[in-house]
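Note that one protein chain of the assembly has been removed; the remaining protein chains are unaltered in position.
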């Protein structure tokens, strides 16, 4: 049984990690740190976890409580996350970091995007980008994994095969993305209150969202990315526009080359809806060619808390520890 | 044109007052105070009001800005509201208070319920309970009106005629009430965030909600009141259970005696839904007799921000100033 | 591997059966009948099931396709369900019926409530009421199980121990229940369209809902039951009012006597919310004594599609086949 720690466990990604690992079978959570909730029972904050975690308490982010772990999921604000992740790494613990700290190849791009100095630049060299369908082999041998962002997972999975196989144009790509409110995290903020968010819809971070540079680095292109806030709790749907003079066979062939046989990612001409994947670790991609305009419209959907965060983190853990990659992960969406 | 001031204008009741008075025709807002937003344009906080309020700024709750008003709506926390309302009253301004400070006949019951000493007990004597359909004449001559609570408006309107006409039993009455989230006000609180509130439903304040004593005082009975939090923005639906051996004619006759000809309140055997009244100043009451059990089930619906707060406050203003009672108030629900 | 059939598989309970059995491990669906969708791939109707059911088609309710099953879940309209369930029973297939046909001890009460003649009255004698926490032993030996209604599960679990242990009064019990929209099934009906249901709330079936007689029969009391339609997809919260002069210890002792050690049902003084159980097979019960009025207020929550339907059906299957009772069932709610 793999001993897993979670640092920054009180947010929604923390909850999902607790939920997924609570029914994983080959890993279990031995310590869950939350500064703001240290000493509080996990089940007080998340009553739905009562039957699994009983009286377990959130602890402080005291390193000594985690050095005994086989793996640690770090989910703190950027810079803080790499700092504590670095210490755990030094102590021989494998680290899966859910912040942005180990996602970038280019330190400069990271520092420019997040406006901080990376606390452990030498570790960034060793870190692997945790998108299993594209970088599985490297993840298998990694000690530090930078778990991708939610918007970036949906966007990169939609575009990577088509760009690599030269099926679409590299210029003028537009990603119009829509996310549920859990993407903003668990916080006291009038802007994310029920009354300000329900029955509403808006764009935000227009031309400035940090995930833009992460997407661009992994795809090797420059593009336009605009996120919106959907009045749903979870799920991301990205509508992607690109120039495309290829036919549907070429598009499908590109996707098949990368995703054929994948348990969690698939692409076809059926345009997916948010509910197809909610609650699952799947990414479903659909596309339609607009021959009149020489464009392709791609729809990519994920559950932002699962494939876009905690599920993908567990998928990475499964790979790093040689387990069945699907262990503990749901291939079936909730639908309802 | 009546000059109206609002003190405590940044919350949802403040917004609704601004909205209703902005299209009233015979009254206009000359000053709107918000401590936390003083100096900010109204339209920055509420862009929907841009076309009406232009560049008007929220001001401080500086008394001198309001002594020129004909009427002032005070919507501060209890005790603070009576204090400033008292000063305005002393300066000759009519006061419509949306806090609990002037709602009770019994000072002792008020102080017990709210755990404070009333700052202006002598004014409480002069204050009138602002439920127009029951106390219109007194309101017409009042200088201070205590605007009723939202749950209490829905509950009292449903029960008052039946109790007064001895159509139902006075013992064992149960009010199971459900409210939209605006009832909790505009605040940064994880408990009212979208992610914690949407797709959820819960009871709260069970056996302890403060509106219980207000309802009991006005009805002259002891009863059980349980509020719940609905995942909708606005509206209250109260399901009321009482012993009843009368027939439907007697029930209807009791309601007709009080509400016949009323523009905003009506009762019939049609059971109302929340959407019948949303956006309007109406209270719709429906009832059904359960002969098998000797009970009556009453459904009462209001928009908590309008008939349950700001609309009723304007209705009181209309009465106090001899205007058409329906001026500026919507008899048509939004439905959608 | 237990071979399971589903007849009436296109509705939401059918979807949940497909979902739960698709990840059960010791049972698998060998045939799923839907008259309206026969010949259609399951994944066309429910894309979220694509990865599990591949190209499996809905079939016709042709008996010969099901006689090979070990167990069959029948979910047709009343009377039709008992008829086909009876034929399957005659063929040696264990039957778990999700309609009302095998829920009643009293045929007369069933026929009066549903307005039909029971097609197989002699089988009704043999059928067992499938509420495992109360009737586990009988279920273990049953060939036909009448799976309880959703409202009835939440209501009976809340009240049964307290009535049996004489902790509450038997007269004057009131159940004010609120259900998500999936309770109405999957159908084309303007009344359940998004635009008529979202942002709305209403009572329905006041004094006439069929679940009343099922609850009354199992509890041996007469009571008032009023259902309401919540703008959420899934979940039931029942607020129960009863006379109670006992203290909290006596209440807890009564619950403990029946539910201590139960994996899916628990009771305490913590008042549960809908989201505590959504997605799980749990029933969480909370209570508060109102000493002032000599009453108890009980809150009982379930997921109507799981503990209120398909999850409980699988729990019954597990018991009938000697499996771990929790196999395939989720003790953790979704929370989000």
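We call the chains A, B and C, going by the order they appear; numbering starts again at 1 in every chain.
Keep in mind that, in the parts below, contacts are C-beta pairs under 8 Å (C-beta built on N, C-alpha and C of every residue); 3 or more make two chains touch, one makes a residue touch a chain.
The structure presented is a predicted model; accordingly, all values stated were derived computationally and were not measured.
> Kindly name the visible chains that come into contact with the excluded chain.
Those shown chains that the absent chain touches are A, B, C.
> For the full complex, which residue in B:37, B:280, B:300 or B:315 touches the chain that was left out?
In the complete complex, the chain left out is touched by residue B:280.
> Determine which one of A:195, A:265 or A:329 touches the chain that has been left out.
A:195
> In the whole complex, not just what's shown, which of B:78, B:202, B:218 or B:233 touches the removed chain?
With B:78, B:202, B:218 or B:233 as choices, the missing chain is touched by B:233.
> Determine which one of C:16, C:133, C:176 or C:199 touches the chain that has been left out.
Reading the full complex, the residue touching the unseen chain is C:199.
> Give me the subunit B residues in contact with the hidden chain, please.
Residues 12, 15-16, 19, 22-23, 46-52, 182, 199, 233-234, 263, 266, 270, 272-273, 275-280, 282, 284, 305, 330-336 of subunit B touch the chain absent from view.
> Would you write out the residues of subunit C that touch the absent chain, in ascending order?
12, 181-182, 186-190, 192-199, 231-233
> If you put the missing chain back, which residues of subunit A would it touch?
172, 174, 176, 178, 195-196, 199-203, 206-207, 222-224, 226, 228, 230-233, 235, 237, 239, 241, 271-275, 278, 288-290, 292-293, 295, 297, 299, 336
Convention: only the chains that are shown with their structure count from here on.
> In whole angstrom, how far does the Cα centroid of subunit A sit from the Cα centroid of subunit B?
46
> Per the centroid of Cα atoms for each chain, what is the distance between subunit B and subunit C, given in Å?
Measuring from centre to centre gives 40 Å for this pair.
> Could you tell me which residues belong to subunit B and also touch two or more other chains?
195-196, 199, 231-233
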